[in-house]
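Data first, discussion second: the structure below is written as structure tokens.
Just one protein chain is left out here, and the rest sit where they should.
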Amino acid sequence: MNAPKIAEDAGRARESLRTMWRIRRFEEAVEELYGRGLMHGTMHLSIGQEAVPTAVCQTLRRDDYITSTHRGHGHCIAKGADPESMMAELLAKETGYCRGRGGSMHIADTATGNLGANGIVAGGVPIAAGAALSASMRGTDQVAVCFHGDGALGEGAWHEAVVLAAMWRLPVVFLCEDNHYGMSMSSRRAFGLADLSDRARGYGIPGVSVDGNDLQAVHDAAAEAVGRARAGEGPSLVVATTYRWRGHSKSDKNLYRTREEIEEWRAQDPIVRFERAVLEAGTLTATDLEQIGQEVRSELRTAVQRAHAAPDARPDDLLESVYAEVDA
Amino acid sequence: MNAPKIAEDAGRARESLRTMWRIRRFEEAVEELYGRGLMHGTMHLSIGQEAVPTAVCQTLRRDDYITSTHRGHGHCIAKGADPESMMAELLAKETGYCRGRGGSMHIADTATGNLGANGIVAGGVPIAAGAALSASMRGTDQVAVCFHGDGALGEGAWHEAVVLAAMWRLPVVFLCEDNHYGMSMSSRRAFGLADLSDRARGYGIPGVSVDGNDLQAVHDAAAEAVGRARAGEGPSLVVATTYRWRGHSKSDKNLYRTREEIEEWRAQDPIVRFERAVLEAGTLTATDLEQIGQEVRSELRTAVQRAHAAPDARPDDLLESVYAEVDA
Amino acid sequence: MSEMTYAEAVRSALAIAMEQDERVFLMGEDVGTYGGAFGVTGDLIHRMGAQRIRDTTISELGIVGMGVGAAMTGMRPVVEIQFSDFSAQAMDQIANQAAKIHFMLGGAVSVPLVIRAPGGSGTGAAAQHSQSLEAWFTHVPGLKVVMPATADDAKGLLLAAIDDPNPVVVLEHKLLYRTSGPVREGAERTPLGVAAVPRRGTDLTIVATGVQVSRSLEAAEQLAQEGIEATVVDPRTLKPLDEETIAAEAIATGRVLLVQEAVRTLGFMSEVAALLSEGEAFVHLKAPIRRLTGLDVPIPYAPQLERAVVPQVEDIVAAAQTLVREW
Partner (left out) sequence: MSEMTYAEAVRSALAIAMEQDERVFLMGEDVGTYGGAFGVTGDLIHRMGAQRIRDTTISELGIVGMGVGAAMTGMRPVVEIQFSDFSAQAMDQIANQAAKIHFMLGGAVSVPLVIRAPGGSGTGAAAQHSQSLEAWFTHVPGLKVVMPATADDAKGLLLAAIDDPNPVVVLEHKLLYRTSGPVREGAERTPLGVAAVPRRGTDLTIVATGVQVSRSLEAAEQLAQEGIEATVVDPRTLKPLDEETIAAEAIATGRVLLVQEAVRTLGFMSEVAALLSEGEAFVHLKAPIRRLTGLDVPIPYAPQLERAVVPQVEDIVAAAQTLVREW
């Protein structure tokens, strides 16, 4: 690639950092609220994986689609959602993206093309392929990116959607965030492949693996796959190898991995790595970085406060919320 | 392979021919009975594909398992079932393998290890993997062969079973009979692969394609895969390329293929090809072949007659047939 | 009105919907070149093109899921599940996705998806190709469910289903495909949620669905000859259900016979019985509610067995006679 690196472009570097920090701070806030008993349900945090959604969504237009997962805060933020409305949703507020009906596992922001997180592993995969079919039938050049975990590779839904997308050469990118585990199942053990992107070979589509903690590498691989999709050349599989720092959810006692392994990966913090690249390139100064961090921190603080102050979701019209109204 | 060829061994050649003819004559009889309105339901004929089950089952022991498909008469016969009890089943008789409850799509003969045809495309794939799991947990060296069509490659069930079988290195062989179509969908068009056995690469298991109308070639590929399974070396995919002469079922108007294509493949008749090899090798004479044909013909005639004469399936104990009885 | 088969009526509805709305398309196994496993789509691929009549691989979950994604993004997909039994493969996308997305997303999006699937027994296709699974769908909030019993409703209900902004499961019946009847011209809709009352009598009310509607009408003819006059109610839409009509017609005669092909336990008529037993009808009924249903067994292959497990005309007649004579 001869295009200028993101770390060398002040504007893009700033934007990248802002997004990654926004994801991290959002999830830290969630973690805290949850810990203090102010948030209920289950939460799946993507801390440590921020480079993936950030880089991928940089290659997308606002009118492109994504489908997301149970671990979807990052995808949602990176595609352009408003953290305050997200936080309101998680706090079960009427002003949340789903009016408190969906929560973390169903958060969506259709205005920015996010068709929704999904509580079902691989549930979004056929949906993304369907959005891509729709785009191509409507004659737009929109692209759909299907974020999914390594665990999703075990599901029949993943397989069927890839088969159909490949046959019809649909503009969809299957973006596998291989964070090493599907809950407690190691992706190395599960799939018998040294390189998970070899999975693509069984479908006659391109597959590539990249270092998911390297913003630039993810960006380049995604850009290529998205470009191919937009040009009508069909789907691809991109595997971004990364790591989840936190447990799968709150019930996780981390019995399936070692403390050392977690520590090793914390040392690969994608935000720190990108900050280092930016400093090395001399694009931004340490003070700039400090300032970006502060801005995001205060932005998130405000978001949490305002979300807290919003009215609670109301149970009064539940029965009327099940079906979309038929036009008269 | 340095082992003696089947066509060069009089006993094995005779047995192979008997099995292939038995399948063909059985299905011709079914076709005729159906045409004369003496048989009801739907029938899926495998005429033209006889070499595959014949060769594969030669590599199996009686206590090995198979799972079969809607197009399963050949698998059933090749594994050792009695054509009379099969015919009785298709004629809805009390003496049929399933007491008239299953019919062609659910025919099974557990005594010879056939766990059943299946009306669901890919329905038998996880079942075969489960039988292989069972064999390995019980510490036997039994193997399971999962017969399935090319169309089954589109199903999530196929995928999930292969993923699990690969992870656990189960003694199972996925035996894909690629007869070029899943109903009307061309397997070339559907799966985007010049060689369907490339599908195996996505699972880290061996895959091989063979000429499915060449008894010897199918035998050798199956023997290798079965041997590997029996030795504890895990599953494989074997794709046997063949062709279905008849329509998918009776409703088929053959709109998706040409008459020429059908004719080309009829010229590849696996039985004729094997007979030729036997004659060329000088193992059996033309008179021998004639005699084998006659024997099978009369065997089948008797089977049909006796099946016809058997008592009809009785509706009186239907409600008691749903659950297995709990031991007192 | 023109006479056509139920299958032709479905095809006609598909063609009209596609002509009226470019967002409408169909996908499913063998719906294109083959013309559909039951000949329903016929030559549609030649009239509408392979873009709009899409042949898929054998991947029910993928097909329905792609329908969901397309419906969420501006299309009006109709997906066909070749036999309704295979909806089992697609149940996650039907029940966990299509049905719930509008609600889960707080109304931000709707899923105008139609799922067509032929159900029912009588063709010798045995246990995995003959089920009547309407109860599964009717149990799921967020789905609408229709079961057309006539050619006219096959067309009218499908057109209404395609219009609807919600996921609608349309359960056609294999045995009905070749039956014919008068069908309204043009693009006339049959509104969802409105029962039909094709016959009115004074002695009992038969509520029947799918293929049992015509069997009930035939039974009613026979009953009339011996002086028993039956009302026949066809709910047509199982969800949302026209409870008012059913209750009113039940009260009008005071005796209720509920007829379905599906197995007895938790079949659709269990809900109708429950509704009647807890409502106003409770005090007006002269007789206990009587269900006449498929036996709680898988559909067997043998024709004589297959017939024995599902209500036939003579069973309806007998059940009606007993109900009227004993109460």
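By letter and in written order, the chains are A, B and C; residue numbering begins at 1 in each of them.
Everything that follows uses one rule, which is that a residue touches a chain if its C-beta (ideal position, glycine included) is under 8 Å from a C-beta of that chain, and two chains touch if they have at least 3 such contacts.
Nothing here was measured: the structure is a model prediction, and the numbers come from that model.
Taking the complete complex into account, the chain left out of view touches A, B, C. Taking the complete complex into account, A:119 is the one of A:72, A:119 or A:270 that touches the chain left out.
Touch with the chain omitted from the figure is made, among B:38, B:137 or B:231, by B:137. Screening A:13, A:52, A:76 or A:98 against the full complex identifies A:98 as the residue touching the chain left out. Of the residues in chain C, those that touch the hidden partner chain are 61, 85-86, 88-89, 91-92, 94-96, 99-100, 103-104, 126-128, 135-136, 138-142, 239, 263, 265-271, 273-274, 276-279, 282-283, 288-291, 296-298, 300. Contacts to the hidden chain, counted on chain B, fall at residues 65, 67, 96-102, 106, 108, 110, 115-116, 118-120, 123, 125-135, 137-138, 144, 156-157, 159-161, 163-164, 167-168, 321-327.
Contact between chain A and the unshown chain involves residues 40-42, 89, 92, 98, 100-106, 118-123, 151-157, 182-185, 190-191, 251-253, 255-256, 312-313, 315, 318-319, 321-322.
Quick note on the criterion: only the chains that are shown with their structure count from here on.
In terms of which chains touch, the assembly is arranged so that all chains touch all other chains.
Legend note: the chain whose CA centroid lies nearest the centroid of all displayed protein CA atoms is C.
Distance from the chain A centre to the chain B centre is 45 Å, each centre being the mean of its Cα atoms. Listed for chain B are residues 153-157, 190-191, each touching two or more other chains.
Across the assembly, chain C contributes residues 56-57, 59, 61-62 that each touch 2 or more other chains.
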